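Below is one structure, written out as structure tokens; comments come after it.
Apart from one protein chain that is not included, each protein chain of the complex appears where it belongs.
Moving on to chain A:
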Amino acid sequence: MILELLANAISTGVLLGCIYAALALGLAVSFGLLHIPNIAHPVFVVTGAFAATVFNAMGFDPLLVSLPLALVFYGAGIAFFEFYSRIYEKRGESDTMQALTLFFGVSLVIETVLVMQFGADQRSTDVDYVGQSLTLGPVVMPYRLLIPALVAPVMVTALWLYLKYTYAGIAIRAVAHDERALSVSGIDPGWIKRHAFGIAAATAAISGAALVIVGPIDPFAGRMQIGRAFAVVILAGMGSIPGTLAAGILIGVTEALVGAFGSPSWAPAVAFTMLLATLAFKPSGLFGAAR
């Protein structure tokens, strides 16, 4: 019985951890690489989730429809970064507190728009696999978690390959290290940052679709995710994309084990306890390079 519980807790933790990583991936780009404290990212994710529900009501699969939606979010992300850049960065007033205030305000505006448009009721998707499970021996994995969880490794791998092997990806990593050196080499750092912020926004469309398959959402659902998303990014190490997946899974498994063998009430404290420990003993994060 205990072994069965342990195996199921670990498998559930891995699935939840993958979903945490998917939610945090955009933040790993905007905060981890661009150093923009985008606390509105979870609200972007919720917006993606609402968009997925709209198309799901027309009969589309939420995850499949999130792919074209990601292009729309990419464009919106670029436009938004241009706005942010003109207000703060180009005036030389890029102050963290001001940026936090801006993104906090953006969160509230988006939440209000979602309430006005969709109401405050819970919304969910209608997909055939919800309510069914994959059984492997003693391990039971609900498809409601399994399918969305597959999104994270795919997105992380794709983004990691893009950042490692393409010129634009290398430029994004370069802008994170030394913006001025990048401009000396003839590349417009502004364009690179817009592009990176667009990618971060695009991930919100896909992870939003994953989120709404896991459970119902409302316009304020992002508030429940923000702390954990930042914890994943910092635990992983700022800018470490594969680390995001590992950190998400580490938090997910620990939470699941605490829930299964201790008290589920302690689970939310897990992410932050791990974060505090990491900051104390390895401030650069588990996979972050020392700077």
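Before moving on, here are some points about what is shown:
We take it that a contact is a pair of C-beta atoms (placed from the backbone, for glycine too) under 8 Å apart; a residue touches a chain by one contact, two chains touch by 3 or more; residues count from 1.
We take it that contacts and distances are computed from a predicted model.
Think of the chain that is not pictured: of "Stressosome protein rsbRA-like protein", "Amino acid ABC transporter substrate-binding protein", "Probable glycine dehydrogenase (decarboxylating) subunit 2" or "NADH-quinone oxidoreductase subunit K", UniProt labels it "Amino acid ABC transporter substrate-binding protein". The residue from A:G169, A:G239 or A:G259 that touches the chain not shown here is A:G259. Of the candidate positions A:D95, A:D126 or A:D178, contact with the unshown chain belongs to A:D126. Although one chain is hidden here, its contacts on chain A can still be listed: residues 1, 4-5, 8-9, 12, 16, 112, 115, 119-124, 126, 130-133, 140, 142, 144-145, 214-216, 218, 220-221, 224, 256, 259-260, 263-265, 267-268.
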